[in-house]
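Here the complex is missing one protein chain, while the rest keep their positions.
This part shows chain A:
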């Protein structure tokens, strides 16, 4: 058994393998993971909207030992990751860290938001730092406006950004 604690280091090896196959291979994998994640989050979002997102990421905060803050208002859901355990472990690693490790997060979240009619603005800030800000809007115009203020805007399969 690869311990669940070490999944991110396994993930890191999968990313490196897939990047060697090509960009499209990496994107197909993000979509597969997104599909896998649907069973955990899709109905929550469809039934409860932002509240469903809060429920899902509150469990993640707890189970994955994340230092993160969630803020919700009428227009948007915001997740501010202060210390990401996933990238932290991928970097605290005797194997080399995949340089675009952070891309997977928008890679699976983005397609789910597209599917549920929300608009994701994912600011990775810096791929070498374990922090990011994810904002999800109901209104597309507000999302496009919010994109103006990000430092490193992340795309996903179906929406190229960087």
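In the analysis below, a contact is a pair of C-beta atoms (placed from the backbone, for glycine too) under 8 Å apart; a residue touches a chain by one contact, two chains touch by 3 or more; residues count from 1.
Simple rule for what comes next: contacts and distances are computed from a predicted model.
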{"item": "Name under which UniProt lists the unshown chain, selected from \"ABC transporter ATP-binding protein\", \"L-2-amino-thiazoline-4-carboxylic acid hydrolase\", \"Pyruvate dehydrogenase E1 component beta subunit\" or \"CoA-transferase\"", "value": "\"L-2-amino-thiazoline-4-carboxylic acid hydrolase\""}
{"item": "Option touching the unshown chain, where A:13, A:75, A:114 or A:147 are the choices", "value": "A:13"}
{"item": "Hidden partner interface residues of chain A, rising order", "value": "1-7, 9-14, 16-17, 21, 25, 28-29, 32-33, 36, 39-40, 60, 62-65, 89, 92-96"}
